[in-house]
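A short worksheet on the structure shown next.
Note that one protein chain of the assembly has been removed; the remaining protein chains are unaltered in position.
We just call them A and B in the order they show up, numbering each chain from 1.
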Amino acid sequence: MSAYRLELCGVTKRYPGIVANDGISLQVGPGEIHAVLGENGAGKSTLMKIIYGAVEADSGDVLWNGEKVKIANPAAARRLGIGMVYQHFSLFESVSVVENIAVAMSGRFDLPALSTRIVRLSERYGLPVDPNRLLHHLSVGERQRVEIIRCLLQNPKLLILDEPTSVLTPQAVRRLFEVLRTLAAEGCSILYISHKLDEIRELCDTATVLRSGRVVGTASPKLVSAAELARFMVGAELPDVHRDPVALTPHPRLEAIGLSARSDDPFGTDLSDLSLAVHGGEILGIAGVSGNGQGELLSLLSGERTASADMIQLDGQPVGDLPVADRRALGVAFVPEERLGRGAVPTISLADNGLLTAHADGLVKRGFIDRQRVAGFAKAIISQFGVKCTGPAALAHSLSGGNLQKFIVGREISLSPRVLIVSQPTWGVDVAASAFIRQALIDLSRSGAAVLVISEELEELFQISDRIAVIYQGRLSRATSRTATNVEEIGLLMAGVGPAFQTAA
Amino acid sequence: MIEHLLVPILSGTIVAATPLIYAAIGELVAERSGVVNLGVEGIMLIGTVTAFAVAFAGYPAFVAGLAAAGAGALASLVFAVLALSLATNQYAAGLALTILGSGLSAFIGHNFGSASLKTIAKIHVPILSDLPVIGPVLFAHDAMTYLALAITAAVWWFLYRTKAGLVVRIVGEAPQSAHAIGYPVIFIRYLTTMFGGSMAGLGGAYLALAYTPLWVENMTAGRGWIALALVVFAAWRPGRVLLGAWLFGGVTVLQLFAQGIGIKVPSELLSSLPYIATIIVLVAISRNPQTLRLNAPVSLGQSFRPQG
Partner (left out) sequence: MMRIVLEPRPSPLPFMRIVAPIIALVLTVIVSSLLFLSLGLNPLSTLEIFFIEPLSTLNGVSEWLLKASPLILIGLGITIGIRANVWNIGAEGMFTVGAIAAGWLAITFGGGNHIWLLPAMILAGALGGMAWAAIPAFLKVKANANEILVTLMLNYVAALILSYLVNGPMQDPEGMNYPQTAAFDPSAMFPPLVEGMRINGSIVITVVAVILAWLFLDRSFVGFQMSVGGAAPAAARYAGFNQSRSIWVGLLVSGATAGLAGMMEAAGPLGQLTPVLSPGYGFTAIIVAFVGRLTPIGVVFGGLLLSLLYLGGEAVQMSLSLPASVTRTFQGTLLFFLLAADVLILYRIRIRRR
């Protein structure tokens, strides 16, 4: 009889062209909070899906309480007592909380009885949630509670959480940790997947570090410094960004004035009386938990939705009623959150993806495409921004996330924009590419462009922004200088606490 | 006088609506799980010719109906292999099925010349059938008409009151998430697609066995397509399928009556009314994007490949 609750021996999973997990072994004891640490693309998510039965390993063994098991699907994992909280929740917007939970439960389909159990459990762990509300009315944080409750109702012996804090405010992270510690004290093992070093040092007993699909070692996170952990994770010194002093343009280049709009999406957030100003030479960061109006703000700033002309101004010129193409022609460039399908067309070449937004730069003559110049444009981006690929003919979806993001950011920066609006610049991007992209954004701003960055990663915003504002339920707080605020204060604003969000009424 | 006109119009409306109810309620379930099958018209034709052939060979009507449902399920299975297992474009696969169904039904049906069948029996309900107006309108139909209503009610109960129905809905909304919590998305879509196929087969059978028991090539005359439009009109809700089907049944019957009475309008214009009505209704329901966003299954028409 093994003392371990879960033991992996030599788990390997190959995808065409890549080994996602290469002979991974790890052990988790009862009541242990075990971190799996690694940067984006290190193979953490694949490994967790293997444990949860959502992905089948090519080779290697999974031992559960010392016995070799074959976990064929998530239902089998749940029967063993394994629960999983996905990073992108496996929840369904159009149905109620209790229905969301019922679909993952075995046994009789009795919603009222289940509701009672949900309420009882949510009170016990301090995870308040109303079982009868439709999911799409819930905030991201509340949704995560639903996922956790769904797992806890099955009395798990092992709970897997995949990057659970990326949707939470710093304060909510602390509450989550309390719940997790309670669970661990009750004997539940926890596998905690993250790339956030401070959290792991605060919460976890042991850390298994992954790099490029391999285990590079284990550590006791409480005994080593964050910098040591980082070196371990990346395999090199963490790259730092370099910030030149700010020289602001006298007038704001991009302004939103009293921007109000109902969301197109019935599940979306309405914007109310939102104002911001970005000067040339600076980066304004907008923090906020996702789903608080970021998408709506972006579509209004980009022109995918229009507003009244005066609400959005570019160098003092009203542009709120102009469509995307006209705003682009005036020197606004964008990097969207979704790389594949929005920032780039997955099934066409990088060259054609350059043409996507750079067609005004002499790539089209009398309505016909100049193929040579199109290829040349892509080639220039590839070399300037260090995009790893087979060349301009490579299809967009053949690139890794980080390289495609470098291409997209490079393409938009190559347009020499007056204003660049970026959403989640380094979401899912590896550390080296992230640093490169962040530096490129800072350099662009220092050349006189106004840069607006919307991000859910506070660490990133504090690294690159000159001023930071917070969006909450469609309202924007006043931007404060990065040096005059801190993570704690921004975190409170993200939760809607603070004078900025008191309604006038 | 009113009774003379009203009774046959209302009664005819219910009859004309029945094949649409079958085809639409089946497609509704498939679409709820995220599958658009543009082959409904072809499946209906296959159902029609199957029912006709079986009944023509002397088997009782319910055998013909069952055979048509089976043929419809089989035809949709071909679509499912393509659109679900091989993840080809659902529109293209559906169109292929419609072309194949129309060819196959004409090919098999050419043996029938323009043979005719005995229509299936009307059910006489004691007392109720003898009521004035209500009797002949509501209680003078054949079993298939009532079955269509029963199936609609059953589908409503299934979708909103059972766990399996809930699973169908979540598969249509977020197949990746449904897969993540362990549901076999493609298998579930096979089942809903084949249910849709068997219902379209039954709708086709109704045309052969009750509506116009006379073999005519392409005798569905676009009803499969109208059924597809009905699902949109119904905003993917079973109750509204009935409403829509009766509306179309009414338009169909009214124009037939108008032609019969000899109203001074070209008969072609009247015949085109159901098609024009379909367009109008489609426009009316699609104009508000929020209606569609709130009701349409999010993954509608998208192929699913499990990630990882």
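Here is the rule we use: contacts are C-beta pairs under 8 Å (C-beta built on N, C-alpha and C of every residue); 3 or more make two chains touch, one makes a residue touch a chain.
Small disclaimer: the values here were computed from a predicted structure and weren't measured.
Listed residues B:4, B:118 or B:287: the one in touch with the omitted chain is B:287. Shown as candidates are B:74, B:104, B:149 or B:191; the residue that touches the absent chain is B:104. Contact with the undisplayed chain is limited, among A:140, A:246 or A:364, to A:364.
Of the listed positions B:38, B:66 or B:137, the one in contact with the omitted chain in the full complex is B:38. Screening B:91, B:160 or B:187 for touch with the missing chain picks out B:91. On the side of subunit B, the interface with the absent chain consists of residues 38, 42, 78, 81-82, 85-89, 91-93, 95-104, 106-107, 110, 217, 221-222, 225-226, 228-229, 232, 266, 268-269, 271-272, 275-276, 278-279, 282-283, 286-287, 289, 292, 305, using the contact rule stated above. Contact between subunit A and the absent chain runs through residues 16-17, 302-304, 323-328, 334, 336, 338, 341-348, 352, 355-357, 359, 364, 367-369, 395, 398.
In this text, only the chains that are shown with their structure count from here on.
Averaging C-alpha coordinates per chain places the centre of subunit A 44 Å away from that of subunit B.
Across the interface of their complex, subunit B is touched by residues 46, 49, 53-55, 73-75, 77-78, 86, 89-95, 99, 102-104, 109, 264-267 of subunit A.
Within the complex formed with subunit A, the subunit B residues making contact are 162-163, 166-167, 169-170, 173-174, 176-183, 289-290, 293-294, 298, 308.
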